[in-house]
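One protein chain is absent from this view; the other protein chains keep their places.
Labels run A, B and C following the written order; every chain starts at residue 1.
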Amino acid sequence: MQVEAFEGEEMILNMGPQHPSTHGVLRLELQTDGEVVQKITPHIGYLHRCFEKHAENVDYPGVIPYTDRMDYIASMNNSLGYALAVEKLMGIEVNDRVKALRVIVAELNRIASHLLSIGTYAMDIGAFTPFLHCFREREKILDLFEWTCGARLLYNYNWVGGLSHDIPEGFVDKTRQFMAEFEPVIAEQNELLSFNKIFIERTAGVGILGEELAISYNVTGPNLRGSGVSWDLRKADPYCGYETYDFNVPVGQGKFGPLGSCWDRYYVRVREMEESLKILRQALDRLPDGDVQEKVPKKVKPPKGEVYGRTETPRGELGYYIVSDGSPNPFRVKIKSPCFTALAVLPVISKGEMVADIIAVIGSIDIVMGELDR
Amino acid sequence: MKTAPEILQVLQAQFPEKILKSEMGVLDPWARVEAGSIVEVCSFMKSDLNLSFDTLACLSGVDFKGLKGETERLEVVYHLFSMKQRHKFVLKVELPRDNPSIGTVEGIWAIANWHEREAFDMFGIRFEGHSDLRRILCPDDWEGYPLRKDYEQPETYRGMPVRPVKQFVEMANEGLPVGTNPFKA
Amino acid sequence: MEALLKLLSDNVAGYGSLASPLQYLLPMVLASLCCIALVALFPIVAVYAERKVAAHMQDRLGPMRVGGWHGWAQTIADGIKLLLKEDIIPSEADRVLFKLAPLVVFAGGFASLVVLPFGASVIVSDLNIGVLYVVAISSLGVVGIIMAGWASNNKYALFGGMRAAAQIVSYEIPAVMAILTVVIPVGSLSTQEIVRAQEGGWLGIGNWFIFKPVTAVAFLVYYLASLAEVNRTPFDIPEAESELVAGYHTEYSGMRFAFFMLAEYVNMFVVSAIGATLFLGGWNSPVFGGPVAFMLKSVALVFVQFWLRWTLPRLRVDQLMYVSWKVLLPASFVLVILAGALAVR
Partner (left out) sequence: MKEYFRDIFQSIWTVLLGMKITWKHLFTRACTMQYPDQRWVLPERSRMRLFNKIEDCIGCGQCVRACPVDCIYMTTEKRTKDEAPVFASDGTPIKLRVTQFDIDMSLCCYCNLCTYPCPTHCLVMTPEYEFAVYSKQDFLYRFAKDKPVAPPKPAHHTPVPEPAK
């Protein structure tokens, strides 16, 4: 923790770990010249709770509650990635109903996560009302989840080889009803926030993340797509039968100002919610029959080996590198967190911006400290 | 798009002595590279037009200790991916458990900066030439490398107890009036 | 106050025979008490109203529990809570300035009430430079804000104070220019004169300045500038909570914080009331005139402030300056020239 010697009018501003818009306990050391930020040093680890060490000390199913707690905004997607990786290691092929249900919950969770991301972003920019409108919709999704698996946030739903519960009766209709209610909300949010001139002025042209830079920093997910790279693991490396669904991968277009700005990243998320609705509609239409716990092994004990499983969570590519030694506990679980790489690029893309813009950039890369610090 | 054996072939042609071992029949095919030449191999893999591994998906340390049939060692595993060619490959490097050190690939893929800091933090692997090798997740003055298998958790950190002093159940077993059965009635 | 004095001397026997300073003292005290009552009551009602408006705009209900019916006593409870809270002064703060700042901020808003024409004769003092007085005295607030920002010895507070200073100083100019467009045709700086100039006309509202071409635009300019002067969204950057935690009052708690809050709401009322006086005909109304009409108009403008706040995001510092210097200022210059040309004709 050395403070570099500097001269002149520069000031060190400690943003966080307790700050309203650092999305948790992120601490940024800003070296500012008036309002202009010259240098940013992120300090992370305030939420480090040794996920990887924990994972070595519990059995394979016991890791799932811990994965839920990493990115607590999108738990379904996290546990899905883990379950898929372990299944790959064990060579389990789940039936079509499990696949379809996993897609349904993952996409619902993606919508919920993007709603939160958009809502908190609006709040970072200073608009409070869109935040609560988004939360109102998100609550409906959480209600669906609670009905399905009993929890609102940390589901423990995707198991190795299956799901903890089948969906309750009437779930399909309720979900359709939610989708019908939700679709107009996107348009309303666009009118209220996305295309508001002040919002555009605040976000377009700020925090430009170029394609080269993004790839070099392995930025993934909506952040990468906001830079115009059409890269989505659901299309590029499909899992859970995503290849059979018809959906588009929205990419940033640089509609207002240069490509890869905060606005582009934000708007990719808005459009991804529409695509998720598309996927949901198809999945609900074709939901096959089957037993969701058909392939759940009595004892999860993968053979010796290792696997790197990756899935597309709402925040990007979440990788699980699992080394198995043939025992009931994993030998090593390493998480490649999408937020980790997204935050690593923050000092680069927000250099020379103003303090208010730093907030805009942090919000636009949509980090969840639980996943970042693990 | 190249398959893993093809990538391995290219590598073996380029670095005949540096590829120590490889396994192709597994889920994620990998090749073990001599520790001293990782930077060389990586920069070749990035710059070669046929390979063009332009991103480092993951960099992990693994501590092989107390595992039957394995020599005690530290491993650094590089999961490489090419956005252009859309193929992937895994490189592994073996390091001794005491005083491990290896060249940094920070100059090749920018994200390696943080990944290597994490590996340093968790396993104590020194990345030579790294621009900013500090602990990243643990506090700067934390002692030990938590993800090593023989890591002992300290009792205190700066005078603060690291673990909860006593669990409620321990208090109860000692006969203290702790805990109730709220369902009794 | 003159009306009060007249009332007293007409009805209280022997009042006229008192010494002249004494004669003036009683109405002065009474008028100040009225102002204090307004200053104390208006924020309580306004904070409650704002919370309710915000809640309903966000599909919530807002405070519902304290006091029974729709949580009407919530702000009273909050006020009491603030009074009872521990008074914290950071150890490294400049204690004198730290304590003085809330009072200075508050005094600015409070003193502006003097020239507000609530009714034809309901005014504390009809100064002949009333408008100028308001413009001058309301700038006192910014001194307090800078004091607070500096004295807190907190970088966020300092940022807030600096931003506030820059913002208020730059928005004062378009606001004054917009006011001038009204002053020019009336030919007086007295608030009562300006209100009287808006009497009559078509349906009794035709002479309001908001319905006249040049001053209608001037009203818009004035309203935007006044929003910035009282630090309301979209111009709330001095206290932008997502950037600067709470801006200049980050370190304040308890009653001192409450003073900032009071001052903010009083200032909101004052700028709205000035807007109502200058552009919406003051206490004139086709149906019922006097204080009720005046209050309704002011409160309506305050409501629009709420409405904007719960709709819009916040501007950035440089954009704020852009709006002031490159949009509002040229526009207000053009308006003043037009108003002058019309007056000469």
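In the analysis below, a residue touches a chain if its C-beta (ideal position, glycine included) is under 8 Å from a C-beta of that chain, and two chains touch if they have at least 3 such contacts.
Predicted model only: the values in this text are computed from it and were never measured.
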item	value
Which displayed chains the unshown chain touches	A, B, C
Omitted-chain contact residue, chosen from C:61, C:83, C:169 or C:300	C:61
Which residue of A:12, A:36, A:58 or A:236 touches the chain not shown here	A:58
Sole residue of A:13, A:28, A:125 or A:149 that reaches the chain not shown, by the stated touch rule	A:149
Residue ranges of chain B at the interface with the undisplayed chain	146, 151, 153, 163-164, 167-173, 178-183
Sites on chain C contacted by the missing partner chain, in the whole complex	53, 55-61, 64, 307-308, 310-312, 327
Interface with the undisplayed chain - residues on chain A	49-50, 53-54, 57-58, 61-66, 68-69, 129, 133, 136, 139, 146-151, 154, 156, 164-165, 168, 188, 191-193, 195-198
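By definition in this document, only the chains that are shown with their structure count from here on.
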item	value
Graph class of chain-chain contacts, one of line, ring, star, complete, other	line
Core chain by centroid distance, with centroids computed from Cα atoms only	A
Farthest-lying chain, centroid of Cα atoms versus that of chain A	C
Chain centre separation in whole Å, for chain C relative to chain A (CA means)	45
Chain centre separation in whole Å, for chain B relative to chain A (CA means)	23
Shared-contact residues (touching 2 or more other chains) in chain A	none
Junction residues of chain C, two or more chains touched	none
Footprint of chain B on chain A - complex, ascending	1, 44-45, 48, 50, 52-53, 88-89, 213, 215-218, 229, 231, 236, 305-308, 310, 317, 319, 321, 323, 325, 331-332, 334, 336, 340-341, 344-345, 348, 373-374
Interface residues, chain A side, partner chain C - complex	11, 13-14, 19-21, 35, 122-129, 132-133, 136, 192-193, 196, 198-199, 201-202, 354-357, 359
Sites on chain C touched by chain A in the complex	54, 57-60, 155-156, 159, 233-234, 236-237, 240-245, 310-319
